[in-house]
Every structure is written in structure tokens, then in C-alpha cells.
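Left out: one protein chain. Kept in place: all the others.
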Amino acid sequence: SKAENLKIGMLLPYSGAVAIIGEEITNALELAFEEVNYEISGRKLEIIRADTEYKPNIALKKARELIFSKKVDILAGTVSSSVALAVRDLVVSTKTPFIVANAGANQITRKKCSKYIIRVSFSNYQINAPMGPWLANYGIKTAFLLSANYAAGKEQMSAFKSTFEASGGKIVGEEYTPHRKTKDFGPYLGRIKSSGADAVYVFYAGGEAINFIKQAHSFGLADVMKITGAGWTTSPLFIPAQKKAALGFIGILNYVPSIETKENLEFQRAYKEKFGRIASEFAVQGYDTGKMIVEALKSLSGDTSNKELLAEELSKVSIIGPRGPLTIDPKTNNVIQNMYIFEVVNSANGPVLKILDKIEAVKDPGTGCSL
Amino acid sequence: MIISLQNISKSFGANNVLKNISIAIDKKECVGIIGPNGAGKSTLFKIISGSLFQDGGSIIFNDANIDKLSIEKRSRLGISQSFQSNSLFNEMTVKENIMVACSQSFKVGWELFKSLDKRTNIITKSYEIAEEVGLTEYLDFRSDNLSYGLQRQLEVGLAIANNPSLLLLDEPTAGMSNEETKNIVKMVKKLSTYYTTIIVEHDMDVIYSLAKKIYVLDSGDLIFDGTPNEVKNSKLVQERYIGIKQ
Amino acid sequence: MTTPVLEVKDLNTHYGKSHILQGINLTINRGNCLALLGRNGAGKTTTLRSIVNLTKPSSGTIKYFGKNLLNQPSYKIPSYGITLVPENRGILKTLTLEENLKIVSNKNDKDNWNIEKVLEIFPSLKSKYYNNCFDLSGGEQQMLSLARALMLNPKLILLDEPSQGLAPKIVLQIEKVLHKLLADNLSILLVEQNLKLAISLASHVSVIGKGITRWEGEKLDFVKNVDKHKEWISV
Amino acid sequence: MFITEILNALQFSMTLFLLSVGLTIVFGLMKIVNLAHGTLYMLGAYIGLSIWTFSDSFWLAFVFAPIATAILGALLYKVLFKFIQRVDPMRQVLLTFGLIYIGLDSVRLIWGSMSHSITTPELFSNPINIFGETYPTYRLFVILVGITVLLILYFVLEKTKMGAMVRASVDDHETSQMLGINTEKILFYTFSLGCGLAGLAGVTVAPIVGVEAGMDMEVLVLTLIVVVVGGPGSLKGALIGSLLIGFVDTFGKVFFPELALITIYAAMALILIFKPGGMYSRL
Partner (left out) sequence: MNAVQYDKKLRLQLFIILCCSAIFVNIFGDYFTRFLLSEIIILSLFAMSLDFLAGRGGMISLGHAMFLGIGAYSTAILFINFNIDPFLCSLLAVVIGLIIGYLIGFIIVKTDGIFFIMITLALGEMFHSWAYTNDFLGGSDGISGILRPKLLGMDLNEPLFFSYYLLILLILVYAFLAAVTDSPLGRNLDAIRQNSGRVLSLGGSVKLYKSASFGISAAIASLAGSLYAQLNGFVSPEISHWTVSGEGLIMIIVGGIGSLSGAILGAVVVHIIQHEFSKLVDWWMLLMGGGFILVVLFLKEGLWGLILKFKNYIIENK
């Protein structure tokens, strides 16, 4: 008899303003599946896309449909943390393995962790914590925090704050701007400039990242302090629009395109060939998600009848992806990965991210998690 | 005495529309107010009904001062008016128009459950009113499909549906054909046996046949008052208002 | 014989499904006033609106100096020399009185009507010249509406109940103005409930009842046999 | 810092003014609830982006993007808005909501879902020193554009018959026709002008706030707030409303950053409770 397809449900925003992230993740995941010709042990891999519209309630509905009507074997995705948290109880109660490919809320692998939830992306703490001591060491004594006013923004700032202060740094001010509603940073830039801090530490994404960087440049912020922050602020997705304004930014992230490993070079080449642009960190997370799925299914020879086993197998996979070696922390099911500290510098092809430092095998402390 | 206006004055910016007007009207009297266009007649009505507040003076209605009362409170005390320009519920039929008006006087406007269409007392009353204003044939017409004259009739109908003790009619017959004018006159005559009525009109025949007493306003001043006959013979009124045909 | 200013034949108009005008005929000659009489709801207003195509007639002919008016867009009609003074007076309430007059495009000939001239015959408008129009008294509105129509320098005015709501003195004044206009060879189609005024101005009378022209003829004929028309108008 | 903030507030106010003046004309004068105004703003920015990418000249974009949106507005008027002139506003809301949806996806299909930006023109690339504070020159240019548009419109709408004719056409189109006004044509041009102004706003602020799908909705709400606070249909209202909201927002962010999200809403709610028709209502 013909074997049934292996169904992977993708819970991502495919419409609206954040669709680009959904697109990146899915693109790269397809790339990973293409490497095995969409087939594992005679079963075809099938991707079912479900547009979350970046709204938790819609996502939950789509997740229900994927699980109950489409009968997917694995659920992957969610860009937004609130979406991930919304579907959390559902996937746990239905024992559906769920690979988090972006959402960074700490609780997903802490208080709300579960053996069915495997995060291959990052936790907000994990990304920002190493930057505290690093910047203190770099000579930054005082910093001003700036990010959007929502859970992820606040988590990232507090992660940085805790380690920065522990390393002797001082936070001289913090500001949280209306999330996804701030177009003009003018009013904040004035305050930051006059705060006298050695650096501003920011986290923004999307249009806000572009606007912040450009406006900071036009107000001459870099003349008085260092602009630093979580690396998404100058993601390869935004650099083409930020152009020279991004130069000098120091950021930290789990991936930068300029990593010179053969895995990354190969991945970037393939991505560029197929989609015509440099792959972003979101794409890498999508690719690694795909790789993990493939590896886990391979070791089960495509047998997905036992969900518990499948989830276990997924959390045991360890691969070397474009961002380096990845393993899943058995304590939390959060990924253990390298962090890259970079600076935006000029090159013949415009601004690029130059790696300044690499911090290996960073984990999330995973307080409060019991699997 | 049902209503007494004491030294009412009103101005819009520099325009003194009413200057110290004092009028007292007895119960069940029918009073006419005439005067040139812009004399302030409609303004006076609006002040009595509460849609405008006077700048000075006071209004005593049934021995109580009503200066501070809002339009709807005055209406509930029994002051009801028909407007110079039609003010109807355009998407409703004639019947519904009158029924909504009646629901106020029956004090059921806020009731939540029993359907308005099932309240026989209101329906009966509505038919009576429709008959009085000569709209029986048009009960199921939407009011915005009526001709102007018929709309005027409904306008008066709404005013009386409110079961008023003081009825203010602002040019009730303007735009009505002779036949309909006659009907309205007949109707107002009948009404004025149980309501107190104040009428503003430019049709002198109507005024003469209805009003016992006529006040003449000109640029905010009360220039004359008297019986129809006295008005007819007044040179002043002739000159200021009626005009002399060459 | 000269061509009549306006000649309407067998005009039919519907509002949705209801057949309101079912055969209207009228003729107006130069410098004449035709009084259109009938009860409330007879279709007088609809007739005027059909002539200027604000309500689209369903059939019939409308000739203005022999020229076909049927299906002409309404905004072009004033440029031929016809205008309508509507029964609701059509005051543009968001405009000031000045703007109400000024938006009328008129050629500034000496003999023509202009703002100074209309203010002369309606002096009470002067004091309100810069006011917004929504608080004009009824009479003031009517005067403004007439003044504005004159500014178009029309050859034919359609007047829908011009005396409505006006003080007797003003009615006399308007009567005078209209007489003068008639003397200046303007033609008027007058809808009026004030029979006295209508008869004083008109040279011809047309009676309509339930959307049909019931009688048409000279004023004198009409006055002599007024009783004959009892069914369609009340006297 | 104070001067910077005042200039920021002024710049934001002028951006709001550019946006709301088009809407106030269409909405206040023509009584069309055009929620797609934000979409035209977004299209102005995107069309500007394309012109700038191909020609490498911001100034070409600055001139032609508004023209393009005005033409687009004209087309929309001919095929859609003409038919919903005098219908119930709710249906206008639905129709323009439909346009918002279409606009959002069209932009994504044509320009992709990436966020873009237009580089500040060479002329304004360097900040200027004002009383010892560096301030981006381009922002001063935005203020200038706002003032220029204000003056031109003031002249056209208030000092010529045009404004009165537009209002007349909306107020009572039948009477206006009886006065010889071709109401249809007047409304057509007015609508196109309103759309063109939206496009102008889009391309003008693109170098500051970027170009991305979704930018329409953010400004839509802001613009509606300005129009309503100022009083629909009034140029003066749009100006006062823009200044008020611009300053309240900017200084709210400076002094009460925690309340940044709600300051303008609170300001609007308060104004409407005390002035239920906006500050300078025509109505």
C-alpha cells in the first residue's frame, strides 16, 4: 500500500506586514527538504502552510485545523511569542511535536516547557545575556535601553540589563516605545542623546529597525555614543534599506551571514541561487528546523505513529547547521548554540556584518522548567 | 394663566433678535404671533420649547419657573411644538412616526419587551391623530415619500401626538393648499378647545379665524397686541407687516 | 406665431414603480406667467423637477424655444436660461450668504442682475451678508433663493411656492418684483397655493390633479368658472 | 534638547497636516468616508520608491508620485466612488475597507514583503546646527512642504470660488446644478486632489519613516484623529488638529513615555467630549 505523507504544518504569518519572516522560514525549510527530495523512508514530506496573520487567536484556530483536520505529524513555526504561547496548551494536550522556529519568549522553555515543544531558534535571554559582560569588557560603562513596549522587547532588555549590571555596567535610562506603532524616533533620540550614556542598547525589528537606524544616523547619535543591541536591528533583511546609516552598529545574534564555515557558505549559496537574496537569521532557523525534522524522521525510518517517541527523537538530534553546532538542551528543550558579536562595516557591496567575537555553546538557564 | 414670558431677550452676536418680550397666556387660549420675516418668532418658540436658552428674563409655566429645564423635560410637562421646517422620521411610515411620538406621552419609551406594534392603546391613539391631521389614507406611506403639504400635516400630527397642554405651531399651513389649510384650521380650532395654542402664521386669514389675541413682533420688539379686529385696523401693523397694496 | 418659451407635451414620470405624472401638458409664451395649480401631492413639484431633469421623466417632450430639453444634464439647464427655485428653497447651508450668491457664475453685463442689484430689491439680505445660512429665517431664505436665481439672468424661472412662509408685506414686494420681471419679458412657471398671488401674476392657468393636466386656459376663463375646478383645487 | 523637540513636533505636525488635509477635503467636503486614504499614502511612498530606484532621483519621485496617486484616485473615483457618493456611510466604509485589503496585498505582490526605505536626497543629507543642536535638514524640508501646501490650499479653497463650489456640490447637489455648477466634475477633481495629497505625504515622509506594507493603517488612524479633532472639512481645523496632535504626541513621549500609546487617544476623547463636533467644524 502507498504510504501516507509525512505532514509538517507550518504555523507562520504569510500575509500582512510580517509575512516576510514567514516567507524566509518556509523558503529555507523547503531547501532542507529538497536535499532529501522530500522523501524519507518511502514517505513523502508534505508542507502544509497555515497563515497565522500574526494573531494568536487565528493561529490557534489554524493549529486546531492542522492537528485535527489535516492530521499533521509535526507542527513548526510561529514568529510571535504570543502565538507560540497561545498554541502551547493545545500541542501539549494533543501530544503534537511542535518545533519553535522563531518565537523567543523565555517561558516557552522555562515555566511553560514541555517535552513536545522543541525550540531550535533562541530564547530572548540566551541572545542578549552574553552581550552584558562583552560590552562591559569593551569599555562601555553606562548604557541606555531602548526597545518596543511588548513582552519580547522587555525580556531582551532585562536579559542584557541583568548581565551588564552584574559586570559592573550601569543603566542610565530606559525607554519602551509603542510596539509596531512608532515611526518617528525623534522624540526619543533627543533624550537618549542628552543622557550621556556610553552606548544605547536597542532591539527592534522590521520597519521600526530601519527607521530607528536611519533616524539615529540623521540625528548624529553615533557621534556621541555607541549604538549597540540585539542583532535583528541590523538584520540582512533590513540592511539594504538602512544602507550606510547602519555602519558602526555592534550587535549580537545567533547567526550572521558572514560565518565562514562550509555549511554556511553552502547554505548561503543555495539560498541565493533559489531566492535571489542573502539568507537572514530567520531563514537559517527555518533551515535548521527542516534539518532536525529530517534527521529525526530518518532515525525513526519515517514512523510517526508514536508521537512521544517522535518528540523525544527530535530533541535528541544534533546537527551542524549554518550557524554552527546545534544541540537541544535536555533540561529545557531549548537549543544550545553559538552567539556572534558583530559590527556593521562597509564593504564593496555595501554594509556587511563583520564578526568581532564568537561565544560558544550558549544555553538558556531554563529556570522553572521540568520536562 | 398657563405660561408667562417675562422680559425675554435673546441675541445672536450683535443681532438682538428678541428685546424684553413679555407675554402672558391664559389656559385654553389661542394666541397668534405675527411679524415680518426675521422678527424673532421662531426664536421665541425655540426659547419656550427649550431648544434655545434666553439671555435674560424668565419663563413661568403652570406657576413653575422652567428656565433651566431641558427640551425633553419641558416636553414632558406638556410643551409641544411643530417646526417651521419639517422634522420627521424619514425612514418610517406615517403610522410609525405617530406611534413613536405617542410612545413618549404614554411614557413607555424605555420599555424593553412588549412590542410597540402590539400596544392597542397607542395604535388607537395614532389612528385618531392621523384622522385629525387628515392622513388616514397615507398611514403606510414612508414619510419622505409624501408631498410637502402632506409632510406639513404630519409635522402637526407629531406635535399633537405628544398630548400637549401648550401647543406651539410654527407656520402650520405654510405650503398647504386651501383645502388642507381649511382642515388644519378646523383641527386647530378643535384642539384649541382643550389645549392652549400659540400659532405663528403668515396667512392672515388663518390667524384671524383662529386667534383670540394677536401679538405682533418686529425686529425683536413687541409692537402691538390686540384682537384680530384691532390688528386689522392698526396702521402700524399694516405698515410694518401686512403692507399696502398699490 | 412665435415659438413658445416652454412647451411640455404628455409628460410622464415615475418614482420607482409609482406613476406620478401621467400626462402633463403646458405651454408658456414669452413674458407670460403660467400658474400651475393643484392640491398637495398633485404632482406640481414633480412637474417642475421633471422639466429640469432632476427627476428623470419616463416619456414625453419638453421643448424650450423649440429645443429639446429631455435628457439634458441638469447642470447645463441654467446655461440655457432656465432655473428652478425649489420649494425647500435650496439654501446651501454650509455656505455664507455671500458665497451662496457668489458661486453663481454670471456675466457682468450692466443690464444684468448682479449682487448689488439683487441686494437692492431684497435689502433685508444685506445685514446677513457674511452670515452662515443655516440660521436665516424662513423669509430670508426665500429671498436669498430668489435673488440667487435672478443672478443667473434666466429667461424662464420655475418658481415652486415662492410666497410660502413669507410675511404679507414681503409677498407684496415679491409680487412687485415678479411683475417687473414679467414686464422685462421674463417668463415664469409658477406653482403657488396662494391663489390671489397666482391670479395676480398669471396670464394663463393650468390645473393638475393626480398627475394629469385637467384644464389649461386663460386666466380670465379660469376666474370666471372657478367652481368648475372644485374637484382639483379648492378655492 | 528643547529646540529639537519643538522641531520634531512641528515636523510631525506637518506630516500629519499633509495627510489629513487630503482626507479632510474628501471626507469633510465630499462626505465620503475614505478609509483608503492611508492606502493612497502608502502607494505614494511605494511609487516614489520605484521612481527613485529607477531614476536615482528623489526629486522625480517627489513630483511624479503625487501625480500618479492623483491619477489613481481619479480612476477610483470613476469606477467606484462615483457610485457611492450619496449612499449610507457604512457602505462607503465597507468599500474603502475593501480597497485597504486590496492595497495591502497588491503592494506585497508588486513590491514584495520587505521593508524599504528611500535615501534622503543629497541636498539634505547633512544635519544642520540649530542653536547648538544637530537637526536633520530633511525634517526642516518636510516642515516647508507642509507650509507650502497649506498656503496654496488656503488660497484655492478660501480665496477663490472653488471651495464654496465644492461645498455647495456636496451640500445640495440638486440646487448646485440648478445654479449651473457641474457637481460631478467638481467632485471628481476634488477627490483626485485629495488622493494626490495623500501620495505627496507618502513620498515626502518616505525618507524618514520608510516604506513598508502596513504603513497605511498606522497613519489612517492618526489622520482620522486629526481630521475629527480639527473638525472635518475645515482647512483651519486640519492645521490646528495636526499641530495639537503633533505636539501632544511628541511632548507626551518626552515627558510621559509610559503613556505614549494613549496620549493622543486621550486627547481626542477629551476634546470630543467637550466639543462633540471637533474644534472648527464646518457643519
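First chain written, first letter: the chains are A, B, C and D, and each begins at residue 1.
Criterion: a contact is a pair of C-beta atoms (placed from the backbone, for glycine too) under 8 Å apart; a residue touches a chain by one contact, two chains touch by 3 or more.
Owing to the predicted nature of the structure, the values given are computational and were not obtained by experimental measurement.
Asker: Any idea which chains on screen the missing one touches?
Answerer: It touches the following shown chains in the full complex: A, B, D.
Asker: Identify the residue among A:88, A:291 or A:323 that touches the chain left out of the display.
Answerer: A:88
Asker: Could you please point out the subunit D residues that touch the chain left off the display?
Answerer: 27, 33, 80, 83-84, 88-95, 97-106, 108-109, 217, 221, 224-225, 228, 232, 261-262, 265-266, 268-269, 272-273, 276-278
Asker: Identify the residues of subunit A touching the omitted chain, counting contacts across the whole complex.
Answerer: Against the missing chain, subunit A presents residues 14-16, 19, 50-51, 53, 55-57, 60-61, 64-65, 68-69, 81-82, 85-86, 88-90, 105, 107, 149-152, 154, 176, 178-179.
Asker: Touching the absent chain: which residues on subunit B qualify?
Answerer: The list for subunit B reads 49, 51, 70-73, 75-76, 80-81, 83, 87-92, 96, 99-101, 103-105, 108-117, 119, 158, 161-162.
The rule we apply is simple: only the chains that are shown with their structure count from here on.
Asker: Hey, which pair has more contacts between C-betas, C-D or B-C?
Answerer: B-C
Asker: Using the average of all C-alpha atoms in each chain as its centre, how far is it in Å between subunit A and subunit C?
Answerer: For subunit A versus subunit C, the centre distance works out to 76 Å.
Asker: Among all residues of subunit B, which ones touch two or more of the remaining chains?
Answerer: none
Asker: Could you check subunit D for residues that touch two or more other chains and list them?
Answerer: none
Asker: Which part of subunit D faces subunit A closely enough to touch in the complex?
Answerer: Going by the criterion above, the answer is residues 1, 4-5, 8, 11-12, 104-105, 108, 112-117, 119-120, 127, 134-136, 138-139, 208-210, 212-215, 218, 249-251, 253-254, 257-258, 260-261.
Asker: Across the complex, what residues on subunit C touch subunit B?
Answerer: Per the stated touch rule, the residues are 15, 38-42, 45, 87-88, 124, 127, 135-140, 142-143, 161, 164-173, 193, 195, 233-235.
Asker: Can you list the residues on subunit C that touch subunit D in the complex?
Answerer: My answer: residues 52, 54, 73-79, 83-84, 86, 90-95, 99-100, 102-105, 148-149, 152.
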